[in-house]
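So that we are looking at the same thing, I have put the structure below in structure tokens.
All protein chains but one are shown in place.
Read from first to last, the chains carry the letters A, B and C; within each, the first residue is number 1.
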Amino acid sequence: MKAAIVGSTGYGGVELVRLLQNHPYLELGTLISSSQSGEPLSQAYPHLSHLPFSFDTLEIEHLCKNAEVIFFATPPGVSSKWVPQLLEQGKAVIDLSGDFRLNSPEVYEEWYQIPSAPAEWLNQAVYGLSEWFREEIQTAQLISNPGCYPTATLLALAPLLQAGIISASSIIIDAKSGVTGAGRSVKQSMLYSEVNENLRPYKVDGHQHIPEIERFASQLAQEKITVSFVPHLVPMNRGILVTIYAQVLNNYTSSDVQEVYRQAYQEAPFIRLKQNEWPQTKFVQGSNYCDIGFHVDERTGRLVVLSAIDNLMKGAAGQAVQNANIRMGWPEDTGLHYVPLYP
Amino acid sequence: MKAAIVGSTGYGGVELVRLLQNHPYLELGTLISSSQSGEPLSQAYPHLSHLPFSFDTLEIEHLCKNAEVIFFATPPGVSSKWVPQLLEQGKAVIDLSGDFRLNSPEVYEEWYQIPSAPAEWLNQAVYGLSEWFREEIQTAQLISNPGCYPTATLLALAPLLQAGIISASSIIIDAKSGVTGAGRSVKQSMLYSEVNENLRPYKVDGHQHIPEIERFASQLAQEKITVSFVPHLVPMNRGILVTIYAQVLNNYTSSDVQEVYRQAYQEAPFIRLKQNEWPQTKFVQGSNYCDIGFHVDERTGRLVVLSAIDNLMKGAAGQAVQNANIRMGWPEDTGLHYVPLYP
Amino acid sequence: MKAAIVGSTGYGGVELVRLLQNHPYLELGTLISSSQSGEPLSQAYPHLSHLPFSFDTLEIEHLCKNAEVIFFATPPGVSSKWVPQLLEQGKAVIDLSGDFRLNSPEVYEEWYQIPSAPAEWLNQAVYGLSEWFREEIQTAQLISNPGCYPTATLLALAPLLQAGIISASSIIIDAKSGVTGAGRSVKQSMLYSEVNENLRPYKVDGHQHIPEIERFASQLAQEKITVSFVPHLVPMNRGILVTIYAQVLNNYTSSDVQEVYRQAYQEAPFIRLKQNEWPQTKFVQGSNYCDIGFHVDERTGRLVVLSAIDNLMKGAAGQAVQNANIRMGWPEDTGLHYVPLYP
Partner (left out) sequence: MKAAIVGSTGYGGVELVRLLQNHPYLELGTLISSSQSGEPLSQAYPHLSHLPFSFDTLEIEHLCKNAEVIFFATPPGVSSKWVPQLLEQGKAVIDLSGDFRLNSPEVYEEWYQIPSAPAEWLNQAVYGLSEWFREEIQTAQLISNPGCYPTATLLALAPLLQAGIISASSIIIDAKSGVTGAGRSVKQSMLYSEVNENLRPYKVDGHQHIPEIERFASQLAQEKITVSFVPHLVPMNRGILVTIYAQVLNNYTSSDVQEVYRQAYQEAPFIRLKQNEWPQTKFVQGSNYCDIGFHVDERTGRLVVLSAIDNLMKGAAGQAVQNANIRMGWPEDTGLHYVPLYP
């Protein structure tokens, strides 16, 4: 089956290229880049000089002829324009951008500061947090792939919220990300010399992943949830670690929490519950795993949950392929048997 | 005035060597290292090959002859044995280890898992958080230099606690440190290959700096404070950033908080309140500054405070020299005019 | 077909574990570690917590029962003791250590400072530089896998030496390696704080890969070759880049050199000749590629060749699997379709 990648010059797009090279059923039909149309892929990414692809322009007809599944790995505001036309042509679309993750145009426009996609399409989009929306994904025409921070956060929170064992108003998410999360666009603050040997909080007064986390956390908890969320930039390329703090309800114990996680994820091939050591980003590097560990602190009555992913894999391209697998009825881990690269 | 450094082969000790080279009134009288006694300093630290020092053995008589001020930069359990004898000889001691930071032998032994210093000396020690214990430091014989995490944390919390504008039971400290905090001792987990491209939480179930933070936070707040504290290891050499979350009381606003900080630190030469950007560890690298910034989040009613220091400077050797200055009646910033090394 | 890995707690060994997980014909029969026998693999390497293996003790009978192919990824002096017994049992052995790379016991003992393997076995070993000894490897019982530096160096030099277009006495190799080349053993000089933000030459007066390079360079050139070789430690985990300088003979031009490389490697799946950009270690990270580029400098009459590999892949485990493929008659790139991890 042929797949297209729109926005293939970013890090998320090129990670999709990597994954499709080793996928048994999906092959690359066309690579779209508006900015570098006509150029060979190996000019933008010399590490792929053995691959013969060039970038094409985004045109609906060309796309539809060359792909059954279309991945968008584009900046905000791009997929909202193009996706509706592709859906009308019956294509399956997996959108890695944030354009279809919120169901309210007003909330989208408040946090993203650009026009929203039409409300009717927002409602059709299925949220691609694979472990929690498997059934909906199987029949979705438009899958809205989660953000990197929301993936790490919601995979850690969802079992707790569903089981009702933490206080909904007490959730604090201290998030740390490697630098590829910022993409390949060129800014002074992302120069090596500025980031190296530095730890930098950013968007402390509001990150656009907050409404996404709150929307789905609320849905899973079946009550309104508002969270504190502070992201930090860590001097490394890949990896997200979120440290989540929440008040435990009703004296639930460590074994209760353990059991909640075990039940939630016993069938999930990419979730690894950690017991003898804490999650570290290197343990998942280059793989689709999400490692989760926790500690119930009796001194404070708080639960601390740690959740680690590779932001370009489970946090972007890996989960997108996982969703394509679910959508097509293939085993969920098809083409995703990546052992973490260590060290 | 002559100074001695005991434990001069660790990173804290060698940072003191650096500072004493540029101090106008303090000069190095003797360098003590039990493990490398007799060897030249330049063998342990070739970057100091222009300095003619060698390591001496720890002997009270030798120490007393060669130093008026004695810095201990030793592992737990060393200074507790030697310091009492030096105090009896009338020497001024600044201890960078944790041995005299707690006033209860039981609490010390619970968290450090080794025998405590005698209770009478614990009570004599003055806590060397320079900005908050200046007066006591001026006349102290034994100054217990704060830990790196407590320094960054308490400088951020103290004005808030004293002003009573945050809820005492709501404090969560998410702490991140560069690798020099772990010292120069040789462990597999500290190898370059294991730390590089990795973000690692550690001691999630309890770090020995917790009782130190709680002791002085409680003292400043005049009520019992229990905190959540989770440290993380960041792939960089120097720098600590703590991200503190707390519930704001009585609808205090951003300008109230600003005013509280301004008043607390208007005379403090090493505290820089940040308003147009968030603190970053690189902004203080190699210097004695503590940069503090904050955000009042109206959505959650929480205050987020960010505090950044160089763990070897304000978090260890720099603050030790600052305390020596206060103790000796010299201007507080004598020999500490280090402009941050950037980038 | 079952394979064993002896010395599976080092970085080379664990990289072999990674590769065998995705190899269609080879499966892991047993993992040998003398130091951690009985322990689960996931204790030494938590990133592999989804794999059920434990370490076994090295015993000939156990090994022979559980493996047809045996990889040694052991420190110097181990395989020389065990391999002869395994060969006598008819097993195929691929040795990643240096024990069988030299054919003279005296030279081995001079450079490695430990007793050599018996001379008769040194002579039986086939050097596993895949692209240049394919035929011999097909029928070898003992394959001596090349060192990381010799691999990058000889792949760059071999076509030139065979074609006779550089001066044999003029070869200078300035080599740079990531830190995993030093293995996982615990030394102060390999601590993160010591390596990070540092560039360090080492073994300037003699590295044990010199006689290996000279042996095979001489063999390919059919004249005695002595080289200058200086290695440097670069603050990154993976990657080797060698910069080779040599005098060009007889006014050979850039196109001559290009043609020599093209002919030598037109059938080699893992050699990529770079023309529009210089090789960089990141372009091959996590893959089995060797990227080669060159420049003929008319000002000096010298040729500069740049050659980049991932030291754990083409420089160790990847080439070992490539050799196993050749030996077993499978396509050379079986199980090695790794797209470089970027960034």
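Quick note on the criterion: contacts are C-beta pairs under 8 Å (C-beta built on N, C-alpha and C of every residue); 3 or more make two chains touch, one makes a residue touch a chain.
The structure presented is a predicted model; accordingly, all values stated were derived computationally and were not measured.
In the whole complex the chain that is left out makes contact with A, B, C.
Of the options B:N22, B:Q85, B:Q138 or B:Q222, the residue whose C-beta touches the omitted chain is B:N22.
Among B:M1, B:L48, B:L87 or B:V107, only B:L48 touches the chain left out of the display. Touching the chain that is not shown, out of A:N196, A:S218 or A:S254: A:N196 (per the contact rule at the top). Within the set C:R184, C:H209 or C:K282, the residue that contacts the chain not displayed is C:K282. Touch with the chain that is not drawn comes from one residue among B:R101, B:K282 or B:R327, which is B:K282. Those residues of chain C that touch the chain absent from the view are 172, 174, 176, 178, 193-194, 196-202, 204-205, 226-228, 230, 232, 234-239, 241, 243, 245, 278-282, 285, 293, 295, 297, 299-300, 302, 304, 306, 308, 343. Touch with the hidden chain on the side of chain B covers residues 11, 14, 17-18, 21-22, 43, 45-50, 180, 197, 237, 272, 274, 276-277, 280, 282-286, 289, 337, 339-343.
The omitted chain makes contact with chain A at the following residues, 11, 179-180, 182, 184, 186-188, 190-197, 235-237.
Basically, only the chains that are shown with their structure count from here on.
In summary, the pair chain B and chain C forms a contact in which both copies contribute largely the same residue numbers, shared numbers making up over half of all those used. In the Cα superposition of chain A onto chain B, the rotation angle, rounded to steps of 5, is 180 degrees.
Relative to the whole-protein C-alpha centroid, the nearest chain centroid is that of A.
Centroid to centroid, with C-alpha atoms defining each point, chain A and chain C lie 37 Å apart.
The geometric centre of chain A is 39 Å away from that of chain B, both derived from CA atoms.
In chain A, the residues touching two or more other chains are 197, 237, 280, 282, 285, 343.
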